[in-house]
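One chain of protein is taken out of this complex; the other chains stay put.
Now for subunit A:
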């Protein structure tokens, strides 16, 4: 049959080659695009300070370590952190700081009043967060003092718990008792760290009050207890109000007013107990936002509105000296009452290390922040209070003593950051550039050189000579700050910038692969013996041009975020356009009129199904299945909701039975198809048990819920296995290759279908029938054009339009089945059909099957039908070689189409890499398309081998689930990302 084995291999080789090139390209591109940061498992210890070159404070030699001192002397005893999620800067700052007053400003007057009272030591800070500004990333950044990227290598994919060293861990290590209340994200991040916790679920965005009320309930009583050292209360109301209503709305203002009341009470309670010997004698209060939000309540990106938030810090001590102005970056103005109010500046990276310094715990290992002078100054009250009694210390000596202290802290800080840099470079895969490191090390040694001078002086000096030291210390502080600034600049460039070179190379390789695919298609054309674009058939070339235009426009649509957002509708638009043009053509030639009409009607039906599927995006889960479930209140409707999906099931079973009936020569295939029909019945009974229409005993219910799905998975697997073995051992003897191919393909499809339908839920059968009808229409309609048997036109022109339609249909199906291209577009419910507990690999496989089932697995396995049904009327019994050639060409074309989408989404990601929505939208799309392509390429290779060669059908499931693991892992991070819907400023230019 085969002239030679080498010829067959020369046909299969291009598939391997293309896959190889594509993987290389995607690997290169993602290396440049996905910013990665390695998480180090190290953590700081109290004893590490021995390695520090800094001379510590002039302590008494006989009493080396005061009780509570570790790295730094603890200056506060207790800390209350109140986190108000998505607290915009202008919620806190007085409206006089802005050009015009907006309704949501000045709604937290208690903070402004406290900050402007001259006697009290409190201050409002403008805090700058680093993108990504999602709560989870921000909490991570705040506690570790680092710059979390979206993919922190070393993180476990399933649980987002922080493995890096962080503030909370240091607190626990130092024996501080931490109490948490509010947002349960904290518990995800720190599962075992809290002494006591009162978590409330954060995922229900529509619920403005549960978390807040829970917080309030526990917060105020806790203030009168003494069984904690650090209290964290995380309020979510403002974030949720923003997501649902937006900033300029009444619910938002009500929330802010409520917070004002709570904060008043908190401050009152703290103040009342802040007297000498009181519970809160040395308590520090922080009211802070984790990130800002836009006026529409979105956050996640790097626009000023999103990154600007604020921190209000308050100590209940009074100070009599002021911080030197060089260290205090602040803007002063008057508030509404005409009092002077100053607002300082802080970066959120600095938060962890500053709080650690104040509490006297070791700095988190991976922190790259610096101790903020102003915030540290506010908290350093207790260190100098002793001076009050000893002698009449005047202002300047306080200041000097504090400066001395601060220089020391900065020295430790600089040492810790330097240590982190060194360890990071040594242990991570992609470290910092050596040039940058040298430069930073230079700055450090420079600063350290200063230090040894100052340190020598100060140790030899008594209290009296501080005056002379003040300028030297200021220089010292400047030197350290310079070092720390250069480190953070380096870190930002490393962790928030892309590697353009790698991206460029990856892109060009992808484009090269497109050309290679084109060449491969052309080459196959030659094999077929027909010339490329044989002239004379205007209708044929019109066909070709139509397909090319559609593909081209669709590819270009991937360059715009709006069209990506509506990708399903765009695909539908083109499918309908082709449908209308074909209807027109079929009217013109009076051929296949009913098929053309049917296909157009079917597009309408799919459109309706998609509308229901897509409306799930708008928070409320309104897919077809849940609409059916809503009907449960009505008895009659309930039965209908059961019968409705079962009707298409019967149809499907009938169709698949009909396809293989009367072909006794292929035993295995018939068994497989019959097995699938049996599976369909099992699925129906599963739904009956699930829906609780009929009261079934508990045992039966359990069987129905869990055993039946498992049985179906097992059946599907064994069907596939038997098909593969059947292909391997039973060489077909028939000469009717076309029918052989059909039976093979139908058996394969039916083997896959039962699992996929089960995972998809009740709308599964309906969509399956719609798919079959649509596919049938495509197969029939391709015969609108004159067939090629006589060599008048090439395979290319003949197949390109049907393959394009097939591709568009697959894309539409992806969206019809309730998915969309975002990480939260995964249907997590599907992963738990048949299983109650979570095992990562198993659930990831199920999720992958669900996600790619209808849109990739079935269309790709079904593609041979397009070739097999080619000659319905003309009894040209095409030989094996001819069919194989056509098959591989069809697969190459399909691969070409998907790789065009993949290429253009990659290009789009490269162009929009600074775009706000890169992570929310483009990246999933890129992943989706690339994965598409991989899968498709793999499967096509397998199929083309299987169907003709008779070699075992291996399935790309391992590869697929492997990539998907990555997918679902990332999605956990991204799930908190709000639906990004508009252009915004670029991420940190």
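In the analysis below, a contact is a pair of C-beta atoms (placed from the backbone, for glycine too) under 8 Å apart; a residue touches a chain by one contact, two chains touch by 3 or more; residues count from 1.
One rule holds in what follows: contacts and distances are computed from a predicted model.
From the set "Sister chromatid cohesion protein DCC1", "Phosphatidylinositol-glycan biosynthesis class F protein", "AP complex subunit sigma" or "ER membrane protein complex subunit 4", the protein name that UniProt assigns to the chain left out of the figure is "Phosphatidylinositol-glycan biosynthesis class F protein".
The omitted chain makes contact with just one of the residues A:448, A:543 or A:561: A:561. Between the chain not shown and the residues A:588, A:647, A:725 or A:841, the one that touches is A:588. Here one chain is not drawn; of A:580, A:651 or A:711, the residue touching it is A:580. Touching the chain that is not shown, out of A:572, A:598 or A:715: A:572 (per the contact rule at the top).
In the full complex, subunit A touches the hidden chain at residues 560-563, 565-566, 569-570, 572-573, 576-577, 579-580, 584-585, 587-588, 600-601, 603-604, 607-608, 611, 981-983.
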